[in-house]
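Every protein chain except one is present and positioned as in the full complex.
Going in written order, the chains are labelled A and B, and every chain counts its residues from 1.
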Amino acid sequence: MTDQESRDRERARAMAEREATHASDTPDDYRGNADPNGVGVIPSSSALATPALADAPVSGSGVGAFGARGKVRIGDKVFRYLTAGAGMFVCILITLVAVFLLAKAIPSIANDKVNFFTSRAWQVSGSTLEFGIVDLLWTTVLSSVFAMLLAVPVAIGIALFITQYAPRQLARPVAFVVDLLAAIPSIVYGVFGITVFAPKLHGIIDFLNRYLGWIPLFKKQISDPGTVFAGGIILAIMILPIITAIAREVYERTPRENVEAAWALGATKWEMVRLSVLPYGKPGVISGAMLGLGRALGETIAITLILVAPPSGAPFSPSLFYGGETFASKIANAAAEFNNPTQTGAYIAAGLVLFVLTFAVNAAARIVVNRRREFS
Amino acid sequence: MTERKGLRVQINRIGIAAGLTLGAVALAACSSSGSNSSTSPAGGSSGSAAAAACFSGSLKGEGSTAQKNAIEQWITDYQTKCSGATVNYNATGSGAGVTQFTGKQVDFAGSDSALDPTKGEVAAAATACGSPAYDLPMVTGPIAVAFKVKGVNKLTLTPSLIAKIFLGKITTWNDPAIAAANSGVTLPATKISVFFRSDASGTTQNFEKYLKAAAPSDYTDTPSKSWTGKVGSGKKGSDGVQQGVSGTDGGIGYMEWSFAQNGNLGVAQVDNGGGAVELTAASAAKAVQSAKVTGTGGDLTLKLDYATKAPGAYPLILVTYEIVCSKYADASKGTAVKDFLSYIAGTGQTGLTDLGYAPLPDTIATQVKASIAKIS
Partner (left out) sequence: MTAVVPTTTLAGSSKGGVRAFKNSLATVLVTAAFGIALIPLVWLLWTVVSKGLKTLTQSGWWTSSQRNITFRKPGGGVWHAILGTAEQVLLCTLISVPIALLVGIYLIEYGGGRLAKLTSFMVDILTGIPSIVAALFIYAVFITTFHGQRAGIYVSLALVMLMVPVIVRTTEEMLKLVPNELREASYALGVPKWKTIVKIVVPTAFSGIVTGIMLGIARVAGETAPLLILVGYSPDTNSNLLSGFQGSLPGMIYAQVPQLGNTRFHYAADRMWGTALTLIIIVMGLNLVARLVARRSKVSN
């Protein structure tokens, strides 16, 4: 306690010193660091900026400014078209992909003898097509959301640790190790997952099953190590570096003013983090988390290697301690034997759903991020 | 050994520096003295075709994973002999092989089943080649019913028992029906854990064809490349099934013989009605002898007699084909295919036993060589 207090006091002193240097700074310098989105706790910074900008043109020579403006237009136009062209390219690309997916999927869905959205069947090799996505959807969402729930808090923790808590000498290597994980190919995660990692989970699974087995989610269904539980944890490790990297990047950029304002208010370290770092980084972290979720939803090779596939017609189980197939692993498992268009179409239809699902997640994240920005 | 390795490295470096051809020559010179483990390239009788001319250039093949180990060995041996030749085989699955072949992506395809006229594959291949395509059986891959049961080393199963076990009608190892076929063996009360292929595969299809032919009353589904049973756990690839079985006491699964051998698993003897037959290269070759050639012209599509009761014949086999054009548009490709296949059908057949395959019986090998001679 006393230790904490003395540290706080020290901080207050440092604060006062910084405050003093700032006072001698020109207002321009001060503005230079201001928060562009106005997310921070100092409303005055943007207020300060506006009047200064209003009189800025006055400081430039009138002729120079006008002369420049003539040239500006051509350069600006070219650059604008260039960037807009790149944007257009992405739009056209996606349209092509969508057209391709739809063109391949629609004939098969039309021939589907069962309801595509509500059936659990998957019989596409015979003469009649029977395929539905319920099982695939469940396994995909369960494993990815489970991975998200595991990864996001940990990623935020690591990012805070690196940017706010760890001493500089420790922060570097930690960041390095986490980045290293992004460099590991997913196939290695898969092999590691099924041969080394998953078999070690038996203890945890048995423990959770014993005490929480009455919840369907935790009911042990198979003794094979290739469970959604194991797959989800591996997915969490895989998406951890993505989320961490982005969270770290935004936390590092928390404006000094926000931090110092919190200190000035006498905040403890945690309060400072909660009041300035976390709110400032929130949109970035959400965006990073969604990138991670997108990756988890579409992860192919690792999940294909890890998850055991239940036999067709097995009763539905919502459990984490059960196998399953995700959209991506279903496609990957069949990819080698795509040899007639209607059968392929069924898998492409599954790909289409995955596509829409990930998009919905991304769009939701975007709305959250945008609302947050408007609010503050 | 180490000395030789060092030498190889040095030569390799020079090879890379001096260009691919020199490198290949040097490498070949070096490793021909080194390869002594299984095959004896110089030995064995060779027909006129198997005087194995060396083509120079490169060949691409793709398809069946079941013949991957055999063809990799052939390629290595052939390239060692013929330093100017490069053969690449991409083991992605039979369906992919046929698709790539008819799409003119590869020079030959490896497939576990012959081109299917009902799916239009024969016509598509003829169009792609500009001439009829040949299905040439090249190697027999016995399918092992591999098991891991503590205390049980020897196990005999009838087709009906196999079907009942894989369909979940028999669930414990000490089931009276199993005991009846295994007098003198103490069977534990362990639960049977069935493993099947989750990916589409010719191995699954052949296994199901066998059950359909030999145990029609117990197995009533239509054989397809995806497993249709209602119990057990699906694993990707024969390696996945192998790992599943070896990790589970009471596990049983079907896989190519080499995986059972290399995974150190027990292999069940199969009793088709003519007495229990152990899986050996000879017993598998014997079963191929009872196969009938149904192909016409140069095509050598085989019809296997899965229900054979011939004593000493292991009936659960798959024959993998090389699918080639009878006349290549590019004459040099024709020569290359001819040279390489001549090698396979001749010298290449020796040494297959080590790899978990059975060589072609002489009667069929002669026909294959005759067909190869017609390729141009």
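The rule we apply is simple: contacts are C-beta pairs under 8 Å (C-beta built on N, C-alpha and C of every residue); 3 or more make two chains touch, one makes a residue touch a chain.
None of the values given here were measured: they were computed from a predicted structure.
Of the candidate positions A:G126, A:G157, A:P216 or A:G313, contact with the hidden chain is made by A:G157.
Between the chain not shown and the residues A:M148, A:V178 or A:V259, the one that touches is A:V178.
When the omitted chain is restored, the residue from A:T195, A:S223, A:S312 or A:T342 that touches it is A:T195.
From the options B:F195, B:F259, B:Y328 or B:Y357, the residue with contact to the unseen chain in the full assembly is B:F259.
Contact with the undisplayed chain is limited, among A:G298, A:P311 or A:G324, to A:G298.
One chain is missing from the display, and on chain A it is touched by residues 1, 4-5, 8, 12, 28, 31-37, 49, 53, 56-57, 59-60, 64-65, 68-69, 71-72, 75-76, 78-80, 82-91, 93-94, 96-98, 100-101, 104, 153-158, 160-161, 164-166, 174, 177-189, 191-192, 195-197, 233, 237, 240, 242, 245-246, 249-250, 253, 265-271, 273, 275, 284, 287, 290-291, 294-295, 297-301, 305, 327-328, 331-332, 335-336, 348, 351, 354-355, 357-359, 361-363, 366. Not every partner is drawn; the one left out touches chain B at residues 5-6, 8-9, 12-13, 16, 20, 24, 27-28, 31, 35, 37-38, 58, 60, 62, 65, 68-69, 72-73, 76, 79-80, 86, 88, 90-92, 100, 103-106, 237-239, 242-243, 246, 259, 261-264.
Operating definition for what follows: only the chains that are shown with their structure count from here on.
Chain centres here are Cα averages; for chain A and chain B they lie 44 Å apart.
In the complex of the two chains, the chain A residues touching chain B come out as 125-126, 194-195, 199, 222-226, 304-305, 308-314, 323, 325, 332-340.
Residue ranges of chain B in contact with chain A, taken from their complex: 65, 92-96, 98-99, 119, 121, 193, 196, 198-201, 222, 224-236, 240, 243-244, 247-248.
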